[in-house]
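Left out: one protein chain. Kept in place: all the others.
As written, the chain order gives the labels A, B and C, with residue 1 at the start of each chain.
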Amino acid sequence: MAARRKLRGGMVGGGHGSFIGAVHRMALCMDGEAELVCGVFSSDVEKSRAFAEGLYLDPARVYGDYTAMARGEAALPSEQRIDFVSITTPNDSHFAIAKAFLEAGFHVVCDKPMTCSLAEAKELAHIVRQSGKVFALTHTYLGYPMVKQARHLVREGSLGTVIKVLVEYPQGWLAPLLEGDDLTFPVWRIDPARAGPSCCIGDIGTHAESLVRYITGLQIEELCADLSYYIPGNRLDDDGNILVHYHGGAKGVIHASQISTGEENGLNIRIYGTRRSLAWRQEQPDTLALKDMDGTTTTYSRGSPLLCEAAKCASRLPVGHPEGFVEAMANIYLETFRAMSAQQDGGPSPTGDFPTVDDGVLGMAFIETVVASAVSDRKWTKLLI
Amino acid sequence: MAARRKLRGGMVGGGHGSFIGAVHRMALCMDGEAELVCGVFSSDVEKSRAFAEGLYLDPARVYGDYTAMARGEAALPSEQRIDFVSITTPNDSHFAIAKAFLEAGFHVVCDKPMTCSLAEAKELAHIVRQSGKVFALTHTYLGYPMVKQARHLVREGSLGTVIKVLVEYPQGWLAPLLEGDDLTFPVWRIDPARAGPSCCIGDIGTHAESLVRYITGLQIEELCADLSYYIPGNRLDDDGNILVHYHGGAKGVIHASQISTGEENGLNIRIYGTRRSLAWRQEQPDTLALKDMDGTTTTYSRGSPLLCEAAKCASRLPVGHPEGFVEAMANIYLETFRAMSAQQDGGPSPTGDFPTVDDGVLGMAFIETVVASAVSDRKWTKLLI
Amino acid sequence: MAARRKLRGGMVGGGHGSFIGAVHRMALCMDGEAELVCGVFSSDVEKSRAFAEGLYLDPARVYGDYTAMARGEAALPSEQRIDFVSITTPNDSHFAIAKAFLEAGFHVVCDKPMTCSLAEAKELAHIVRQSGKVFALTHTYLGYPMVKQARHLVREGSLGTVIKVLVEYPQGWLAPLLEGDDLTFPVWRIDPARAGPSCCIGDIGTHAESLVRYITGLQIEELCADLSYYIPGNRLDDDGNILVHYHGGAKGVIHASQISTGEENGLNIRIYGTRRSLAWRQEQPDTLALKDMDGTTTTYSRGSPLLCEAAKCASRLPVGHPEGFVEAMANIYLETFRAMSAQQDGGPSPTGDFPTVDDGVLGMAFIETVVASAVSDRKWTKLLI
Partner (left out) sequence: MAARRKLRGGMVGGGHGSFIGAVHRMALCMDGEAELVCGVFSSDVEKSRAFAEGLYLDPARVYGDYTAMARGEAALPSEQRIDFVSITTPNDSHFAIAKAFLEAGFHVVCDKPMTCSLAEAKELAHIVRQSGKVFALTHTYLGYPMVKQARHLVREGSLGTVIKVLVEYPQGWLAPLLEGDDLTFPVWRIDPARAGPSCCIGDIGTHAESLVRYITGLQIEELCADLSYYIPGNRLDDDGNILVHYHGGAKGVIHASQISTGEENGLNIRIYGTRRSLAWRQEQPDTLALKDMDGTTTTYSRGSPLLCEAAKCASRLPVGHPEGFVEAMANIYLETFRAMSAQQDGGPSPTGDFPTVDDGVLGMAFIETVVASAVSDRKWTKLLI
């Protein structure tokens, strides 16, 4: 990488009580390639300042809102101002914040889902293209080394032709609401005004869909979605089962749930080819199973010298020393840093092994198609794109 | 149980090359409650005799066909003739054989799926009722002790209200056909004349459906089925993904497959309630996981003193001494033996903890509904019953 | 095999409350190669008869004691009398019973440990040799197919040179006695008069030792044993940790325990070679892991076409259909049946893939050496043989 200096980042959102904000901050700095220097952590500037103090930020770089931050940072001398912003607010503000920073000349790292509608997503893609800046969408799970190894094995043909993909994302964190118990934290995800058209599919179904697409390259042709609203009074889905046809003949099932009592963060994928199959589980991310027809399974470990370059490159520790979720997120960041540095060095093409605004557009198309199918009596529906 | 003598069984089918025939024979005798004394093991009587010799059967009790066997056994004195017949032929002959033996006054143990059509199934149910004999359908997996414990936990309310059920049955044994490789054994299951309207759903999808029904009591209201025909030239389904709505509001996904490369016999079920959830895997049948909202999982072992009576009763060995598939089948047999003995002793009601002809009717209704949905553009379809 | 008739067996011991007696009976008959026709199931002949009635045995073949049985059976015409006896009594009577039946001309299947002393064991070996009959010691775990595959992989050199072996056998069934709770069943194993010089090592330590020897062929040169007597008032060991040096330079650790709270029947072995290593767990007996230096593990499944002949031959069901403890015991029986039939057919050498009286001698040598080391201040002690 060999940038001559650490990159400087700012953050919008991610203040008190935010899980993903903390993850972004750890991921941003853990490899020593960047530091957080400014931010807006609350709509209440006093709260924002108090929070920033805990991060040891310069109080002068804590802004009242994202507009002020974009303007203020742009006005700083180049040796002080940020290179990029990380957006970790609820979904409804992603578009406006991303737009503001891109137009002010900053790279953007944005949490998912990208926007609240497909239309917004397409407009954002246009803005990104106009800006020429790096835009990364943090589908964290794509940063795991063994996901990259899975992609490699599929792409090199180890599986033969992929004919079936099962991807699941069961969680149980909303389950206490089923019988009226309270959660110990506020939930903006079930509020349509903040979350957009979907709760469960928007929050985690898109992770599942992006995982299939990243590993296999398969594109959805049509789908049939059965969304559920188990939580009393819920206006957004908290669970969904989806049958999928991919272009080229492969089929699949996606299910995602936030009310699957007792499940933790059970994203997992099984990919069946005409020769072999693959299985990976996010909760044990350091191994990948390749199953053969002959009754043997080969399990690869992160850290193995046999892995592909992308998997090795995304790995910090030797076999047997677990890496986790923060490292996966940090891998997304490292790839964006590479792209940012390449551009600083005059390189033309801010690309790399990270999800882009185009992935975000496909993600929003997936969400809107799922909702469209569900509300039209769960009919098979072509991908709206 | 305490019958004064071992029960005597005969077998139709299950000769050379039959996997399930061998399982029935081991299950029938392993607990010392019954013995096999006669049979028809091939349509070629010479082959049948040669096979029977390996079983040490009396050559006089090897018959040329099932009609001769039903007639011949019925003509024997009561201290010699069989009590029951085990039917392990391909699906297309189940109905006729069962009818013949029931009408000749014998109990019947029949492999699944029960018949080749719902109409036949209903007729068979009528015949069974008329006969007053025991009729058991060998959904082997219902014989596992931890399946009984799962049923117990659901029924006693440990899960709260069941809202979602995921049941999977991936196998890979037909996968070599995907790219034109040969199997090492003949496959009548892909022949519509022998197998009936479905291969994959008929063979293993019904196991999955019966497992859900046995444990939870849920009845299917409607479903949407996406069947696949991946094997070149296949006229019957080799894979299916099915969305299900159960009466009362629970939803589910069933997928079954015979072309999931590298999978062995991966039947598994996850049942989500409003309070807790359950997970059980056939390939590790001796444990059952009960998951709580609080981040703990309790794993029960077969053999534990905490299990329900039905689970304890279906268990032979202490914890840590694995029991398997044959024992599960033997549990089905033991329950039918109890019913047969109860009837011998003058009891009125030949029931017990085994799948009956009514389960067979529901199984055929499931198969026909799945096929109907699949061929009508994968539309949501009410259960045909 | 193709014997012209089923073999006939008798049993001494294994009556009411005996776990292992029931296992022997199921194993004996489940493959249809033998039947149980007579026995002594209690020292109280009335209890014995009542028990035998539940087995549907001819009351005339229920004997008052083993002497009467050996004499009575020998007096029967050859088409009625037993071929073999299964001895499932406490350890202290194995020697006398085996001697009686061998001298009466019967084959013997005997539970382990073989005798109560090395001297007795050597004498029994002499008697067996004199008799020319088949003598099998039921180290059940050697009957598992994947144990045979492990043996095959070691013997064919897949591991390179074996340098280290870890074998563990933790159980917890005596743990309730630690704090004075009662067991729900009587325990003769902690009584020196019935069990011999050791409880834990005699009962399960010998299984561990025989497993190492069967798979690797390694012979113990010297050992250092730390036995424990955790149960208040216990005169025999309930736990032992043993360091081992094998002839040829390999080293190992054996630990066995009956007071390891919460453990079920956790026999497991790990074998390290200079090129690869193996791991097998009895509680999940159908898989075997082969670990490479390169960060990959290959898992073999029982039923795979890649397995060695012995593993395939010991397997009844396809991959994914679990086999368990009874099947493992049945495999020991099947091998003895092959040897018995071979001898009937005039073959000279009653051998096969089952543990013999010589394994029993080595097992008793192991027990006596462990006890000798433990009582002499846990000194390193050469194998007493």
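FYI, contacts are C-beta pairs under 8 Å (C-beta built on N, C-alpha and C of every residue); 3 or more make two chains touch, one makes a residue touch a chain.
Note that the structure is predicted; figures quoted are calculated from it, not measured.
Trainee: Tell me which residue among B:80, B:130 or B:297 touches the hidden chain in the full complex.
Mentor: Touching the chain that is not displayed is residue B:297.
Trainee: One chain is left out of this view; which of A:171, A:277, A:297 or A:381 touches it in the full complex?
Mentor: Going through A:171, A:277, A:297 or A:381 one by one, A:171 is the residue touching the chain not shown.
Trainee: With the full complex in mind, choose from A:44, A:283 or A:345 the residue touching the hidden chain.
Mentor: A:283
Trainee: Considering the whole complex, which of A:5, A:47, A:126 or A:382 touches the chain not shown?
Mentor: Considering the complete complex, A:5 is the one touching the chain left out.
Trainee: List every residue of subunit A that touches the chain not included in the displayed model.
Mentor: 2, 5-6, 19, 22-23, 25-26, 29-32, 36, 54-56, 171, 173, 184, 263-266, 282-286, 301, 303, 305, 316-327
Trainee: By the contact definition given up top, give the residues of subunit C that touch the hidden chain.
Mentor: Within subunit C, the residues touching the omitted chain are 159-160, 163-164, 166, 168, 170, 172, 175-176, 178-179, 224, 226, 228, 230, 239, 241, 243, 245, 251-253, 255, 257, 259-264, 270, 272-277, 290-293, 295, 297, 377-378, 380.
Trainee: Identify the residues of subunit B touching the omitted chain, counting contacts across the whole complex.
Mentor: Spelled out for subunit B, the touching residues are 294-301, 303-307, 319.
Basically, only the chains that are shown with their structure count from here on.
Trainee: Farthest from subunit B in C-alpha centre terms, which chain would that be?
Mentor: A
Trainee: Express in whole angstrom the distance between the two chain centres, defined as the mean CA positions of subunit A and subunit B.
Mentor: Taking the average C-alpha coordinate of subunit A and of subunit B, the gap between them is 44 Å.
Trainee: Between subunit A and subunit C, what's the gap in Å when you average each chain's C-alpha atoms?
Mentor: 55
Trainee: If you average the Cα atoms of subunit B and of subunit C to get two centres, how far apart are those centres in Å?
Mentor: 34
Trainee: On subunit B, where are the residues touching two or more other chains?
Mentor: If we look for residues of subunit B contacting two or more partner chains, we find 263-264.
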